[in-house]
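Apart from one protein chain that is not included, each protein chain of the complex appears where it belongs.
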Amino acid sequence: MNFSFTSEQLAFAAAVREVLRDRCDPADRVSCWKELTELGFFAALAPEEAGGLGLSLIDVVPALEETGRAAMPGPVVETLVAAPYAPQGVTRVSLLVEGVALDADLADLVVDVTGPSAVPVRPEPRRALDPGRQPYGVTVAGEPERLPGSAEALLRRATVGTAAQLVGVARQLLARSVEYARTRTQFGRPIGAFQAVKHQLADVAIAVEFAAPLVHRAALSVDEQDAPRPDRDVSAAKAAAGEAASLAARTALQVHGAIGYTGELDLRFWLARTWSLGAAYGTSAEHRIRVREAVFGA
Amino acid sequence: MNFSFTSEQLAFAAAVREVLRDRCDPADRVSCWKELTELGFFAALAPEEAGGLGLSLIDVVPALEETGRAAMPGPVVETLVAAPYAPQGVTRVSLLVEGVALDADLADLVVDVTGPSAVPVRPEPRRALDPGRQPYGVTVAGEPERLPGSAEALLRRATVGTAAQLVGVARQLLARSVEYARTRTQFGRPIGAFQAVKHQLADVAIAVEFAAPLVHRAALSVDEQDAPRPDRDVSAAKAAAGEAASLAARTALQVHGAIGYTGELDLRFWLARTWSLGAAYGTSAEHRIRVREAVFGA
Amino acid sequence: MDLDFTPAEQAFRAEVRDWLAAHVPSRLPSMDTREGFEAHRAWEARLADARLSVVSWPEEHGGRSASPIEWLIFEEEYWASGAPARVSQNGIFLLAPTLFTFGTPSQQAAFLGRMARAEDVWAQAWSEPEAGSDLAALSSRAVKVEGGWLLHGRKTWSSRAAFASHGFGLFRTSGSRHHGLTYVLFSLEDVAVRPIAQLDGTPGFAELLFDGVFVPDAMVLGEPGQGWKIAMATTSSERGLTLRSPGRFLATAERLVALARTADPALQDRAARCLVDAEAYRLHTFGAVKGELGATTSMGKVFWSELDLRMHALAMDLLGPCAAETPWFDGYLFSLAGPIYAGTNEIQRNIIAERVLGLPR
Partner (left out) sequence: MDLDFTPAEQAFRAEVRDWLAAHVPSRLPSMDTREGFEAHRAWEARLADARLSVVSWPEEHGGRSASPIEWLIFEEEYWASGAPARVSQNGIFLLAPTLFTFGTPSQQAAFLGRMARAEDVWAQAWSEPEAGSDLAALSSRAVKVEGGWLLHGRKTWSSRAAFASHGFGLFRTSGSRHHGLTYVLFSLEDVAVRPIAQLDGTPGFAELLFDGVFVPDAMVLGEPGQGWKIAMATTSSERGLTLRSPGRFLATAERLVALARTADPALQDRAARCLVDAEAYRLHTFGAVKGELGATTSMGKVFWSELDLRMHALAMDLLGPCAAETPWFDGYLFSLAGPIYAGTNEIQRNIIAERVLGLPR
């Protein structure tokens, strides 16, 4: 029993963080793609014989949190989790869920998660919750090609990976809110000296602190062959991470006031990311229902 | 349209308040009973020809809030709402709901609400949530005698009356918490100067402020012959009043700290009243479910 | 106490409902685009033609002297009909009550009628970069010159200002903090307006830059130096009845219930709770119209803004990724600002604690 990340896991995350720091442009949906590819990030889960790092999901969870922290846009989780299924040389993958594929325009492979199968598609842009995650309604435009592996595992990994990103987004929203509260002055004091602001930010810290271990457990459950209840663990993780991120976003906006709402700051990229990731692969509300049904029966 | 209390309604409440002020002993389950009887309070809903005041429930709602504010113990609501059904000369009434009758030991009439009918009973004391409302498990010990009138109306009135008391209990808990926060000093300031305390008490004020009108509407709906949805209104009122009182109680305890928890203060009578009234005639949770089923279908 | 509408009130409700059913346009473009701004102005001119733009105002300024209850009825019908949000709301709900109380007859004649027809659209210019929640910290100045004043400084978060024709705000003429502020009306023609993009990219706000803009004496509202007192009357309107009538939230709650019709009971539970809360706000308002609103408007502001946020957050939960393609997403973005504008909810809770409950400052 050792529920702490190994130094390798943390070092991989630190390398990702180093790449993204000051360089990741949340407005550019292929920002830092090349750099992370060179790091082996997107092939991390692919077997070594297929040119990957042969890692488990838990190994890349801290690195995924970093991509969330940086608000790295584009199909990050999708490309990562689809790598074990995808032909070598694929740059970006979009997952097709219920007729909608995020960032399908950037992908050289669209994977229908119900197969999994590779599908040639004609994408039609839809209005986005988040400029960094562009949804497309797709029409299948050719014969789907069955991919190896389990659809269930693919979707579970995408969900947990998204939850890990949400934890990172929440951490960054908290850090930025704290920074703003330390410097913004009203009534002659930094607003962070007001107890109402302190307590709101403390509540965000608590929410993130206790959501993260659920995400870590879910990654372990997905990795393990005989985990007793992987779906319940995945849903608990996605629900808690989504709620923590949502609280972090609302609090960030409240602490920043009107300026957080605008193009004056780039806070809006992190806010929007909580909406797009929160909605992807099942909302928190939906996953809460799944947990309840797992506990009590449907 | 005039959703304000009339001067008569307010004057009746003021008279009740005057009687209870400084005289009501929350530890004595027949405290001030005689005085309120003399005021006509317990016969208020009985027709004039039966010696009552011929009032509607809405007319006595502000007075009921006062009995809650004073934490007046004993079968106050029960005696009041059963008066139109009860023979003249009855002093106290206990309502029998699902095998339990509150304060049956003090009652000269026990009314089974499913009839309504008068039932002779053998009461067995049960452990109480509240020393001011003693529950009894009862065995029927004789032939029930059918009373005139509608069981449905009796139960609705008892529920709304209890909700009105809960509003009064909540108001008093708020007032006492404010008073304590103004005088108790820690860290060199009255604790009420701390924003965390202020905001908690503001939230209680808001909860009470917006629960009360729901109780008032429910009383109108119960009084009216052709109200479109009396049961939904009754449930909305009981749920909101119970939740407001529960928030007021938890906040009162938090503001008072350990002393609120003890026999050192008499705050415990109000706390316990939120539990006994909150549980009577359906908990807030139960009434929330009823509202939902009324809105969406069961 | 009763909840019975008079025959006259019922007739008024029927008239409003029928007119709206016949005239409400299908969804207009966002009022924070040039095209949408003009479409909203045109709609409000039609409302004014039917004398439904400002029902509670006196006839001479385009109203029908409706009672507060009638105004609430109008609002219920307006929002239930799906009619567009009011592009002129900052003028008719925030400035107008102040004009009625503090304006000269010629100011009233010059501005109210045009405002009611959305011929002029007024932007509010309260906040400054260093004066948000702490409004008394503002530093924009009005300097006295022959026949008028020169305005200097910077105002920000001015809603609608990107396309509006006029503005109103406080400028310092002497003193510090709450003292020596003057309430000034101005045309936006001579002001440098820098639009600010909102979360959805549209310029819902603007920054106003005053570099010695001249306004004549006739544009000062009330006495110079009395601006704080006058403005507080306006912000009390903003928090209270006029900006956010119950009808708006009730209509949202009813739509939310429809949206949750086939949802899981746990989500229906949240929807039913919102409906009850919207009804509570409506009833509370009916109870309040008779008396003085005072500091209870702060309770209302916290209550409706948090209700609005809860309703839209639930809609986002119900809709999932498709939410962006519905008006619920726009509503959600707007609802997020509710706990911020018109005095943050933190400020409101301070007011409740100190002025309603009497806790120490």
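Residue numbering begins at 1 within each chain, and the chains themselves are lettered A, B and C in the order written.
The rule is short, and it goes like this: a residue touches a chain if its C-beta (ideal position, glycine included) is under 8 Å from a C-beta of that chain, and two chains touch if they have at least 3 such contacts.
Since we're looking at a predicted model, the values are computed, not measured.
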Which displayed chains the unshown chain touches: A, B, C
Which of B:Ser4, B:Ser56, B:Thr91 or B:Thr283 contacts the chain that the document leaves out: B:Thr283
Touching the absent chain when the full complex is considered, from A:Ile58, A:Val93 or A:Ala128: A:Ile58
Residue of A:Gly40, A:Gly54 or A:Pro190 in touch with the missing chain, whole complex considered: A:Pro190
Residue among A:Ala14, A:Val30, A:Leu220 or A:Leu265 that touches the chain left out of view: A:Leu220
Among B:Arg69, B:Arg171 or B:Arg268, the residue in touch with the chain that has been omitted: B:Arg268
Option from B:Leu53, B:Val100 or B:Val140 whose C-beta touches the chain left out: B:Val100
Interface with the undisplayed chain - residues on subunit C: 264-266, 269
Where the missing chain touches subunit A, by residue: 1-6, 9, 58, 174, 178, 181-182, 189-190, 192-193, 195, 197-199, 201-203, 205-206, 209-211, 213-214, 216-217, 220, 236, 239-240, 288-289, 291-292, 295-296
For subunit B, residues in touch with the removed chain: 100, 126-129, 135, 185-187, 191, 194, 196-197, 246, 250, 253-254, 257-259, 261-264, 268, 271-272, 275-276, 279-280, 282-286, 288-289, 292
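Definition applied: only the chains that are shown with their structure count from here on.
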Overall pattern in which the protein chains touch one another (line/ring/star/complete/other): complete
Subunit A and subunit C: spacing of chain centres that average the CA atoms, whole Å: 37
Centre-to-centre distance between subunit B and subunit A (centres being mean Cα positions), rounded to whole Å: 50
Junction residues of subunit B - those touching two or more other chains: 195, 199
Sites on subunit C at which at least two other chains make contact: 346, 349
